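Structure below; questions to follow.
A single protein chain has been omitted from the complex, and every remaining protein chain is retained in its original position.
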Amino acid sequence: NPTKDRITDIGPRHYWDNFPPVIQNNYGKWAYHEVLEPGVLVHVSETGDRVYTVRCGSARLMTAAHVREICDIADKYCDGYVRFTTRNNIEFLVDSPEKVEALKKDLAGRKFASGSYKFPIGGTGACVSNIVHTQGYVHCHTPATDASSMVKAVMDEVFEYFTGMTLPAKVRVSMACCLNMCGAVHCSDIALLGIHRKPPIIDHEVIDQVCELPLVISSCPLGAISPDKTPEGRRTLKIKSERCMFCGNCYTMCPALPIADKDGDGVAILVGGKLSNAISEPKFSKVVVAYQPNNFPRFPEVVNTVKKIIEVYAADARKHERLGDWAERIGWEKFFEKTGIPFTEHLIDDYRLAYDTFRTSTQFKF
Amino acid sequence: NPTKDRITDIGPRHYWDNFPPVIQNNYGKWAYHEVLEPGVLVHVSETGDRVYTVRCGSARLMTAAHVREICDIADKYCDGYVRFTTRNNIEFLVDSPEKVEALKKDLAGRKFASGSYKFPIGGTGACVSNIVHTQGYVHCHTPATDASSMVKAVMDEVFEYFTGMTLPAKVRVSMACCLNMCGAVHCSDIALLGIHRKPPIIDHEVIDQVCELPLVISSCPLGAISPDKTPEGRRTLKIKSERCMFCGNCYTMCPALPIADKDGDGVAILVGGKLSNAISEPKFSKVVVAYQPNNFPRFPEVVNTVKKIIEVYAADARKHERLGDWAERIGWEKFFEKTGIPFTEHLIDDYRLAYDTFRTSTQFKF
Amino acid sequence: RHEIPKVEELEKGPWPSFVADAKQEALRRRKLADDRMMIDRYVVEDLLGQLELSFEDGETHWKHGGIVGVFGYGGGVIGRYSDVPEKFPGIAHFHTMRVNQPASKFYKTDFLRLLADLWEYRGSGLFNLHGSTGDIILLGTTTEQLEPIFYDMTHELDQDLGGSGSNLRTPSCCIGKARCEFACIDTQEMCYEMTMHYQDELHRPAFPYKFKFKFDGCPNCCVASIARSDIAFIGTWRDDIRIDQEAVKAYIAGDIVPRGGAQKGRDWGKFDIQKEVIDLCPSQCMWMEDGKLMIDNENCVRCMHCINVMPRALKPGKDTGVSLLVGAKAPILEGAQIAQVIVPFMKTEPPYDNVKEVIEKIWEFWMEEGKNRERIGELIQRVGLPKFLEIIGLPPAPQMIKTPRANPYIFWKEEDVKGGFTRDIKEFRARHKR
Partner (left out) sequence: RHEIPKVEELEKGPWPSFVADAKQEALRRRKLADDRMMIDRYVVEDLLGQLELSFEDGETHWKHGGIVGVFGYGGGVIGRYSDVPEKFPGIAHFHTMRVNQPASKFYKTDFLRLLADLWEYRGSGLFNLHGSTGDIILLGTTTEQLEPIFYDMTHELDQDLGGSGSNLRTPSCCIGKARCEFACIDTQEMCYEMTMHYQDELHRPAFPYKFKFKFDGCPNCCVASIARSDIAFIGTWRDDIRIDQEAVKAYIAGDIVPRGGAQKGRDWGKFDIQKEVIDLCPSQCMWMEDGKLMIDNENCVRCMHCINVMPRALKPGKDTGVSLLVGAKAPILEGAQIAQVIVPFMKTEPPYDNVKEVIEKIWEFWMEEGKNRERIGELIQRVGLPKFLEIIGLPPAPQMIKTPRANPYIFWKEEDVKGGFTRDIKEFRARHKR
């Protein structure tokens, strides 16, 4: 009887108990902070207290064994407290510079059997922090690419930007494996996005049993789906492929419309979005590469493009200038010129608010 | 027989013959210009030639008698040449400073019986130039207000800005008497626009004879019109008034849908548009007053609002700053505060591209 | 003839009064011999009377439309009838004629006088100089007079009508090279050539809707091409802004008044090149170096601002040409549009064959795909800019957009994708159980 003794609606644990004492004592009293070195922060309280934070990268996808190892470290240095950032980094908080040194040494020494760091220190300040991402082939039914592998491939390649603070401003990279964008890549400095490029296949044999056909028809934002009959007279659907923009929404609504395809699927790259209100307003990322192949497991094309963009940006942007602000300042025409990314018709908007993206002035550069 | 001796497709007269000699001789050779005083320009050619232009206001709506008077002046001072600007000002071109003086004196002396100037000199530089406008009650079938009277009322009141050059930059005022916007007010510093506020009346008796009903139905951008029957069983239309945005397009298509109404019609005021690409890109005017009454013949509410906007702008904007650039720099919230114009829900966009007008950041002023 | 107190209010005030003017014409008509007028003597008075009535009723008193015209032309005349003809018989018919103005509106007085005479004789004697599109507007005549006017105009004035209806509208241009040092293209010649070349399109409606051309000599857009024409032809350059450093110094020293003195009605203090020019440059591509003004021309967006403020020191480059922007219009129906870049730059010479080629491709596409009353700008929005470019055969360029798309909703074509679109569900299900 599942309702016996049932406890429900208790929510998460209360945050206060999870705060280390130095946080409890200085809650709301922080005066300022400093990034002592990449991955190491100090926050100074009005009370004079200090808390040192050592931030480490993490794969986000981790095992019970790894969690226990994190706990071991936290127990050893941090009185049994640990936290995770909004970008899936791990933070160890201590209250003295000595503990920082010991901790750093310990963390730097921990590697997986294969040699990767378990706890690379970094992700602060003007860096490439951890990549926010999604499930991909590890758990989801709609991906157009894989998430964890692409993130690993990219982070390996831009590792020095994670452990350094050499960029003009922070560069936030995000990844989502389909247009649902669970990685919320729509406002990232660099966004990697799995995209489909073939219309769904219709599983005529079962579609009228497993899906509500009218619901599926109305799920298509472009009205590409209409009712049809099989030769046997069964109710089914048809898709006008020239109207399809491969959003996958119909598949979300109906399992009999699989859209994934080895040759069709791949990766789009968007750049120039941001979330913070600092200097410029939050803005959307823009598609600058419409498609790169799903070259598993290391996506060399994607990785190279990302690296190239970061390098050109790092060399050309002004201090404090986010990637999108840089691109807007120099103009997108110069962005393409400088990065060497080809401009194609796919990058021109033709969706609902397209008009607002058109150049309605003679102000442009050759 | 109308085709006898028929001459067609001869187009306009060739421009070259209409050029005074100094223009012919220096065509494409102008080196620079100067505004000597309000309404008086000199253009200097590479050849050393100079042409002086005296610019005068005009009502645009003028009579044969007035045209002849213009010709008299042009014959007397300008070797029989005259021109009109793109904003309906009259330009007298002469080739010496002496002629300028004589001309100015002559022009200043010419007044209508009622005392208005016939040829007020001005309309150059940082001024309010002539108001581009439309037909209104003088000739059109769709106006929501009158044009010539409103223009006269406004120009009388801002006359000193026409004859002076005291503004931070030019202020272009335009007027259109209905949403068709023949005055092309959509990109003006200040735009006066006739608007309807009641849905069309349906002339059930004749509508099926004088209009193509399906065409009328499809002419409504919001699908507010649908087929109906009169009690007598005649084909007619009905209008969902809560869907109507009073655009008048159905009336354009069908005379049996008159939309004009004494209490419904009035004036909206838009500001901050521009056409030139200088400094900022061309941009649309924005609705800042949704409605002011058609208080014929002098529209005191409209005139006062226009004057107030110009005065606040003149006092607050920076040199070279167009009205829209000023409003954007200080923020629209400050525009409303400074001008004292009340902000109402009508000013919030709810048409097709509305999303792009929403504030999607925390960057705003209180 | 009528009591017009409200209308007469408009005689007051300094600005030229159309009422005072009309009244002088009305007076003149009262005195004119009968054979000097082919339409009603009281036409002007009736017009003012109806205006007064409109003020009172708060509603126009013109009937809806009315199809009239001259033989063989589909445009140029706007039919108009009073809806209170019994009160104002003089304007029972009151059609306007649109007369194609000469490029940039220079006139010889003999032409204007002839036109005034003709119009007083066969029409109301009332003009608009000029209509918003650029035409000379002859305000008000009767149906019977249309043909005679057309005859006289073509035979005696060498002058044709302009456009109206679903055709090419009367093209129009800025003053350009005639009296402006900024002009990068020959606006008059281009306007004239296009007007003449497309006489058929201008007079005989065959388009889905109106189509407008406007020609601006530079990005200042004095004829408003960018906001008011289906194709805006805007002069520009692609080499370097020409700088006269001596003149720059003179501006800085205060020896030359900035912006040709256009702001001298107020004391703005000493000219500050940094604040007034360099800081306002939209692409931030200017700076001072050793007392010299430097421009990084590669990053200049040719906005004209620095040139406008220091016309004696700076001039557009010499490698001039034209930018083509398409699709401006008023708000009916999808909302107003400013024109969008479709050809960032092209060189062209009379008779502008390469430009005509683009125009004709656009028309062809519009006539094929455009719905009734759909402007080209709306059509491009409907089918999408990429598709439009493909059909017209223009290469996509980042100059055409402000920013790349934010949404990932890309229409891939079958040929873009390996293996095409057709797939076999059986094969798929062999790999993936349901």
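General remarks:
Going by the order they are written in, the chains are A, B and C; count residues from 1 in each one.
Everything that follows uses one rule, which is that contacts are C-beta pairs under 8 Å (C-beta built on N, C-alpha and C of every residue); 3 or more make two chains touch, one makes a residue touch a chain.
In this text, all values refer to a predicted model and were calculated from it rather than measured experimentally.
Here the chain not displayed is in touch, across the complete complex, with A, B, C.
Although one chain is not drawn, the whole complex shows that of B:77, B:119 or B:246 it is B:246 that touches it. For the chain missing from the display, the contacting residue among B:14, B:76 or B:334 is B:334, taking the whole complex into account.
Screening A:190, A:260, A:310 or A:341 for touch with the missing chain picks out A:260.
Not every partner is drawn; the one left out touches chain C at residues 57, 59, 61, 63, 83-85, 331, 335-336, 406-409, 431-434. Looking at chain B, the residues touching the absent chain are 179, 186, 193, 195, 197-199, 201-206, 241-242, 244-247, 255, 258, 261, 263-264, 268, 270, 273, 284-288, 290-291, 328-336, 343-351, 354-366.
Please note the rule applied: only the chains that are shown with their structure count from here on.
Once the centre of each chain is set as its mean CA position, chain A and chain B turn out to be 50 Å apart. Separating the CA-averaged centres of chain B and chain C is a span of 13 Å. Each of the following residues of chain C touches two or more other chains: 219, 226, 282, 302-303, 338. Each of residues 277, 282, 353 in chain B touches at least two other chains.
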